[in-house]
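Below is the structure I would like to discuss, written out as structure tokens.
A single protein chain has been omitted; all remaining protein chains appear in their positions.
And now, chain A:
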Amino acid sequence: MKIGILAYQGSFEEHALQTRRALDVMGLDGEIVPVKQKKDLDVDGIIIPGGESTTIGIVASKMGLLDELKAKANEGLPVLGTCAGAIMLGKEVSDAKVGKKSQPLLGIMDISVMRNYYGRQRESFEANVDLSELDGGMQRVVFIRAPAILKVWGNAQSLSKFQGTYVIVKEGSLLATTFHPELSSTTKVHEYFISMVRK
């Protein structure tokens, strides 16, 4: 199994370590590789980390990777997107303060995402979220200038809610979280994603 991490910007090293540990917990062999160019897309699953979605989109499009990744994801390549990654996945994206702004995105998941939903860094927080659908119980996680998933439709289904918004959503081979499992002490989200990749 080969898991790629989109490694331009953001929490890519943290995702790599958390994926490595999840594989160890599950007793699986697997390779974790950074994805930056088209040729790196030869993977069984890919993680889009947290970061600035504008930066990730601009760089991915400049490197010619965005369209290729979109095509592969549409063909069923499993994708985990956390925070900025969830924004990249959403079909509907707006910003809490400045409204709609055009930015390069994948736009493949039936979710409506609002950027900077909670406000600025001052409003960033840690809280307990319910990972029981992922067999993880309650876990302490951080939300950093987090977006919120306000609406899901079609085949998208909620796996966890927090204060009235969706924080984990799954649609087929796509998984989105608005918080940062890569900065938490649990590997449950990564284990869940790896089992999606194995299917």
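Definition applied: a contact is a pair of C-beta atoms (placed from the backbone, for glycine too) under 8 Å apart; a residue touches a chain by one contact, two chains touch by 3 or more; residues count from 1.
Keep in mind that, in the parts below, contacts and distances are computed from a predicted model.
Student: For the chain that's not shown, choose its UniProt protein name out of "3-isopropylmalate dehydratase small subunit", "CoB--CoM heterodisulfide reductase iron-sulfur subunit A", "Pyridoxal 5'-phosphate synthase subunit PdxS" or "Fluoride-specific ion channel FluC".
Tutor: "Pyridoxal 5'-phosphate synthase subunit PdxS"
Student: I'm checking contacts with the chain that's been left out. Which of A:K2, A:R21 or A:R198 qualifies?
Tutor: A:R21
Student: Touch as defined at the start, partner being the missing chain; which of A:I58, A:L150 or A:M196 qualifies?
Tutor: Per the contact definition at the top, the residue touching the missing chain is A:I58.
Student: Among A:E31, A:D67 or A:E123, which one is in touch with the chain left out?
Tutor: Of all options in A:E31, A:D67 or A:E123, contact with the hidden chain holds for A:E123.
Student: List every residue of chain A that touches the chain not included in the displayed model.
Tutor: Contacting residues on chain A, toward the hidden partner: 5, 7-14, 16-18, 20-21, 32, 34, 36-37, 50-52, 54-55, 58-59, 62-63, 83-84, 95, 97-98, 101, 115-116, 119-128, 140, 142, 144-145, 180, 182-185.
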